[in-house]
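Please find one structure pasted underneath; my questions will follow.
Note that one protein chain is taken out, while the other chains of the complex remain in position.
So, chain A:
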Amino acid sequence: MTTEAPVRPGHRAHPAPAATPSARLRWAVADGWVMTKRNMAHVVRAPEEVIIYFTLPIMFVLVFGYVFGSGMSVPGGDGGDAYREFLLPGVFVMTMLYGLGATATGIAMDVGRGVVDRFRSMPVARSALVTGRSLADLFRALLEMATLLVCGLLVGWQWHDGVGNAILAVALILLLRAAITWAGIFLGMLVPNPDTVSVIVFPAAFPLTALSNVFVAPELMPGWLSAVAQWNPLSSTVAAARELFGNPGLGGDSWAADNAILLAVAWPLLLLSVFVPLAVRRYQRLSR
């Protein structure tokens, strides 16, 4: 940047508000990036929260993979090893879902704490707070994915269909995470109280994972439960990931199961197209 005014105490500078659309876009990107760095600095300065979020999925791998796993059967294999191969893509997606709590709490904290008032009284792009949050959470999800992949390899999970497909699977999981992030941003602004957020998120997240193909193949569920589980957006991403990783658990003859990859793209896009406008509108109407 070369246009900034020299700043000394007593020096007055008015950066002209962005006039042209391209200047606006440039500032929106720059401001969004400052906000992204802010949220990443939070993780560095207060890493405890991230560590708590990691313990849950690791616990699920251990409890479900080893305690229940030996008694579970999955389409395409029996016993603990097959079940762990089946389980891991589900745990990846479940971890992304629990990220909803982190996102919503972060936004609720911002909105409740008044720092947002300062942002709003400054010539900052209106979109910066929310784009910064979603980008930072995506970085964080990348970190979580890397850790989970290592954990998975340690318990004997593997990808079998090449690195390219594995990367594609991770990309689909992150796409779902992006959609979940925006839902979380909206929720955080709707309920601008961090404590209320966690009271809402955790009881809601568990049934969502239970009514999906994360732990149990939907074919093994009774009639309507099976249909719900198959059409659950989480299931689409999990099924697509299993397919791309070459993990067991594919099966069923429903349309949803046959078109898992298509649905794993469509569901998140649909969720994004609902929650992005809702979140942005909500932000613009804060404290009116």
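Here is the rule we use: a residue touches a chain if its C-beta (ideal position, glycine included) is under 8 Å from a C-beta of that chain, and two chains touch if they have at least 3 such contacts; residues count from 1.
Heads up, the rule we're going with is that contacts and distances are computed from a predicted model.
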{"item": "\"Acetyl-coenzyme A carboxylase carboxyl transferase subunit beta\", \"Acetolactate synthase\", \"ABC-2 type transport system ATP-binding protein\" or \"Sarcosine oxidase subunit gamma\" - which is the UniProt name of the missing chain", "value": "\"ABC-2 type transport system ATP-binding protein\""}
{"item": "Which of A:D31, A:E85 or A:D137 contacts the chain that the document leaves out", "value": "A:D31"}
{"item": "Touch criterion as defined above, residue of A:A82, A:V124 or A:V214 at the omitted chain", "value": "A:V124"}
{"item": "In chain A, positions touching the absent partner", "value": "1, 4-18, 27, 30-31, 34, 37-38, 41-42, 45-46, 113-124, 128, 287-288"}
